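Here the complex is missing a single protein chain, while all its other protein chains stay put.
Each chain carries a letter (A and B) given by its place in the written order, and its residues are counted from 1.
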Amino acid sequence: MSIQIIEVTKKFGDFTALKNVSFEVATGELVALLGPSGSGKTTLLRVIAGLEPADNGRVVVHGNEMTGKKMMDRRVGFVFQHYALFRHMTVFQNVAFGLKVRPKSNRPDTSEIKKRVLELLKLVRLEGMSSRYPSQLSGGQRQRVALARALAIEPSMLLLDEPFGALDANVRKELRAWLRRLHDELHITSVFVTHDVEEALEVADRVVVMNEGKIEQIGKPEEVYHDPSNPFVYHFLGNVNLFHCRVEDGKAYIGDTPFQLPAHVKPDAKSAKIYIRPHLFEIEKSASGNQSFRGTIKYLNPAGPIVKIEIISQWGDMINVEIPIGQYYALELKKGDEVYIRPKEIKFFTDDYTI
Amino acid sequence: MGGAISLKSQSRNRAASSSVTEPPIIRRALIGLAMIFLLIFLLLPILIVITSALGKGVAVYFQSISEPIALSAIRLTLVVAAITVPLNLLFGLAASWAIAKFDFFGKKLLITLIDLPFTVSPVISGLIYVLLFGAQGVFGPWLQAHDIKIIFAVPGIVLATIFVTFPFVARELIPLMQAQGNEEENAAIILGANGWQTFFRVTLPNIKWGLLYGVILCNARAMGEFGAVSVVSGHIRGLTNTLPLHVEILYNEYRFTASFAVASLLMLLALVTLIVKHLIEWKTSRESFLTEDN
Partner (left out) sequence: MRFKEHSVIPGFGLTMGFTLVYLSLIVLIPLSLLFFKATALGWGHFWDAVTSARVLASLKLSFGVSLVSALVNAVFGLLVAWVLVRYDFAGKKFIDALVDLPFALPTAVAGIVLTTLYAPNGWVGKILGAWGIKAAFTPVGITIALIFIGLPFVVRTVEPVLQDFEKEIEEAAFSLGANRWQIFTQVIFPSIFPALMTGCAMAFSRAVGEYGSVVFIAGNMPMKTEIAPLLIMTKLEQYDYAGATAIAVVMLVISFILLLATNVLQAGTRKYERV
């Protein structure tokens, strides 16, 4: 069941949540809508579900026009951030709900419903919990019930709104992996919304990065991380050091250190921004080549597999660097040391032209 | 179990999005049905009071409310309220402080006791004082010997009114103070304030609107109490008739216009109470809106 979103716009009063958004989800794909609050990702999900009508544009699922169709006819499985389980019903009754409320002509008989519900509970590894109430379950268990409930109606697509947002960090990690495995097994076209970058990059087949109602970039996780198309995506997807540099004779200068401009940058640009991720620096005790610059270590945090270091550069900027713990031990770094850092990979963006 | 209608707490509009609510026809039908029900039960009474009170013209209206026995009824009602409300205010403050700021054994029982007047018929509320202080009551002979009149006199009316209205202030303040928690008071104490300072400077400003509403409600009920007062008052005109009792007397004498004229004063009191309640709700929702991260 492929999903096509075509030029969708949505306003709430004066606020435009979605500005002419278009993209496609292929059948069986697991896509993440990633972005900060207010980016429109949840609104877009709700438009796809039919919870909100779009002001303009169309939603097409598997070739069928969904725009204007009631939610009941869309066969959407929706999972909410706070589970939205029916408090006064047992786990079994919750999962069976979608089947029980079908019109008589369509309704499977009681034994059939029972069979399906138990199957689903087994799938989400909650067999034996059928007669518990939501208040007796943990957060992670509740979300699994919500998922089973959504899957019970055999939806054409699965939509999840920050499904793990309300859970503890380690439960989140566990359920993330589990969702990925579930999807690999079932292959239902799925779209999920998150503001957690790690989650999107870990789980999704493709990531749609959104900001202020527009799509900034769509691509596989590696693409959007290593090949961001604009500063926003770069910033949002991870830590970054930003250097404003002047451009002279086809070279960009960070301090006094020249860097060759890549071929596809306009040669007459006056200034440029250079982005370097913290883990893409090499720390050395002495300068190697003319692309190193000098700095003093101001702060070190070696508590973890990656050591976070704050270095004040020779011209006074603060630079965040991350190196593996092994390297830290090898170099025997201390606070106050003078070191040389050399970028291994840089991203250029000029002010008027993004690459 | 309680009976007080309390101020609405501030929760944001939870109306479901447009795709998830009833079709317009059903909505309109339900609104219409509700309005008809409310019209019959709520609006008509107000209209009746107005039309009946002014039925014989404005002059008769003013005459009805300014004749001597009416004036003495107004005076008595005001006196009773002036004694009852401050006493119940003190009780409300004390009880809510004890209940909201401390954890102790028997708290639930205490709260139930405070709710008691709501479950007791007003007539029974008056009855118990007659049993205590009436001519054949426990203290009856002793009171007669000392020529102290409680039943069929103002003290009895005050007592019965206190019984019926003392929960109002407490029931407004207890949930309010419980919701606000003890942190600010704890902070004040740690900073060196004593109990009174903490109460006046920290607690009081936070509960002022709930307090005001509780007082207004207590007052409305105190001035309007009928059943309990009816039992203890003896209906002695000019002496032990409150406004509501006066309304009854006029009505039973078939002086309908006068009865409604006096009733209109009480109706006015009720409407003012409602208006004040909504002003307070509006004010508190504005205040919380401005301080929330909206």
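The criterion applied here is as follows: a residue touches a chain if its C-beta (ideal position, glycine included) is under 8 Å from a C-beta of that chain, and two chains touch if they have at least 3 such contacts.
Not measured: the values here are computed from a predicted model.
Visitor: Looking beyond the chains shown, say which of B:Ala70, B:Ile114 or B:Ile207 touches the absent one.
Guide: If we include the chain that is not displayed, B:Ile114 is the one touching it.
Visitor: So which of B:Leu54, B:Ile189 or B:Leu212 would be touching the chain we can't see?
Guide: Only one listed residue reaches the unshown chain, and that is B:Ile189.
Visitor: Over the whole complex, note the residues of chain A touching the chain we left out.
Guide: On the chain A side, contact with the omitted chain comes from 49, 51, 71-72, 76-78, 80, 82-88, 97-98, 101-102, 133-135, 142, 146, 149-150, 152-153.
Visitor: Would you write out the residues of chain B that touch the absent chain, in ascending order?
Guide: 1-3, 5-6, 8-9, 11, 14-17, 19-23, 26-27, 30-31, 33-35, 37-38, 40-46, 48-49, 52, 90-91, 93-95, 97-98, 101-105, 110, 113-114, 116-124, 127-132, 134, 136, 138, 159, 162-163, 166, 182, 185-186, 189-190, 194-195, 198-199, 217, 220, 223-227, 230-231, 243-245, 247-248, 251, 256, 259-260, 263, 266-267, 269-271, 273-275, 277-278
Definition applied: only the chains that are shown with their structure count from here on.
Visitor: From the mean C-alpha coordinate of chain A to that of chain B, what's the distance rounded to whole Å?
Guide: That pair's centroid distance is 56 Å.
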